[in-house]
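Removed from the display is one protein chain of the complex; every other protein chain stays in position.
Up next is chain A:
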């Protein structure tokens, strides 16, 4: 997953990310008509942090506590057999459950769409939401499945040789989005 960080250049900084999350939070309230039945589920690792930040902003806007959890999709991936078995991350569904609710999936980068396909399968085993929407910080294009995001922080046109890396303070010590050039070596995911 490591890209050559010396070549990677930042395309988004902390204030940009904060503004985008605020805008997405307002869009969710608008589209969901008050966001009464919204449940935010972040996809590990960085989607979880983004979901928590979105939940904080939604609480400020609506004045109500916002259920937020995480959805690990490792066991539902379609490329499991292509790599060594990998460690699992936490799936945490808020106490209210997801049945009949509007689930907003949150991830950092939308690329092939395969992660979201896996997330939709995982959701199906957990309950039956009223609807599922998708919020991503960066949409870099190159979809391999008919999947699109409902809320996008930034559309970032890229070539397949480029890498997009989101860093968040909770995990990496700072907020930034880096655009780099892929090493000719092994392919990174997303």
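Throughout what follows, contacts are C-beta pairs under 8 Å (C-beta built on N, C-alpha and C of every residue); 3 or more make two chains touch, one makes a residue touch a chain; residues count from 1.
In this section, contacts and distances are computed from a predicted model.
Of the names listed as "Aspartate carbamoyltransferase", "ABC transporter permease", "Ferredoxin-NADP reductase" or "Oxidoreductase molybdopterin binding domain-containing protein", the one that matches the UniProt record for the absent chain is "Aspartate carbamoyltransferase". When the full complex is taken into account, the listed residue touching the unshown chain is A:75, out of A:75, A:131 or A:145.
The chain not shown here is touched by just one of A:14, A:89 or A:147, and that residue is A:89. One of A:37, A:121 or A:150 touches the chain omitted from the figure, and that residue is A:121.
Seen from chain A, the chain kept out of the figure touches residues 44-45, 48, 52, 70, 72, 75-76, 80-91, 121, 125-127, 171.
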